[in-house]
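All protein chains but one are shown at their positions in the complex.
For chain A:
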Amino acid sequence: MSEKEKNISRRDFLKTSGIATGTLIGGGLIGGIIGYGMPKTTKVPDKKTEKTNHNLTSPKGRMFFTKDRDFNILSQATERIFPKDDIGPGAIELGVPYFIDNQLAGNYGSNAREYMQGPFFVGAPTQGYQSSQTRADAYTQGVSMLEKEAQSRYKKSFVDLDGEQMDAILTSFEKGEVKMNGLPSDFFFRMLRAATLQGAYADPIYSGNNNMDGWRMKNFPGNQMSYLNVIDSKEFQKIDPQSLANMEH
């Protein structure tokens, strides 16, 4: 979208939303709009309301996996699920392994918002996940089982296998053929596949989708304020993606 279109969009937006007439409750949205995806032509600096600059460049890092070997196994497995090709980067270049590692250190890894009280029984497939293990437990075991399978089948580490060998092991997990402790291997695989796609396409604030390249491949524009002026367009709209990080100020 050109700058001109953005300005039209903004005028339309202000008009439609009632912000121009100051009727929106709370006023928080006005603060949210300034500095986000549009020229800051009307902003008057005011020391009292000037926001702190939070746009620091922070490195990625590990918060969950302690062994390099385990992190590398996870990385190779995600890359097989979402590989680099002529369209664009794969899971590793997108930062997916860091995304998963960081998620495992938080609510996702500890199933903090899920019902984890006993007693635990093996249920029917229609009753869903019934293990007492958290995702952190499942990934720890799953990654070590990938390595164990590699050693028993090929006498090599998982990370030293060729692609086809890795795929053969992952396929066994997917089919539920690998015996894991208290957890079906297909459940671990489905979780790994889902998390890989989440890391590829979540907003880059979660340490994956590096440079919004996951979105670029899909022609997904990310966080856009409004499509009001193009919603009836017959032409496909190619729009530069925006991250939520652009709203920090």
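Assorted remarks:
Keep in mind that, in the parts below, contacts are C-beta pairs under 8 Å (C-beta built on N, C-alpha and C of every residue); 3 or more make two chains touch, one makes a residue touch a chain; residues count from 1.
We take it that contacts and distances are computed from a predicted model.
Missing chain, UniProt protein name: "GMC family oxidoreductase", from among "Cell division transport system permease protein", "GMC family oxidoreductase", "ABC transporter ATP-binding protein" or "Outer membrane protein beta-barrel domain-containing protein".
When you scan A:A136, A:A168 or A:L228 for touch with the missing chain, the hit is A:L228.
Listed for chain A, the residues touching the missing chain in the whole complex are 13, 16-18, 23-29, 32, 80-83, 85, 87, 90, 107-108, 111-117, 119, 121, 123-130, 167, 170, 174, 193, 196-198, 200-203, 205-206, 214-215, 217-228, 230-234, 236-237, 244, 247.
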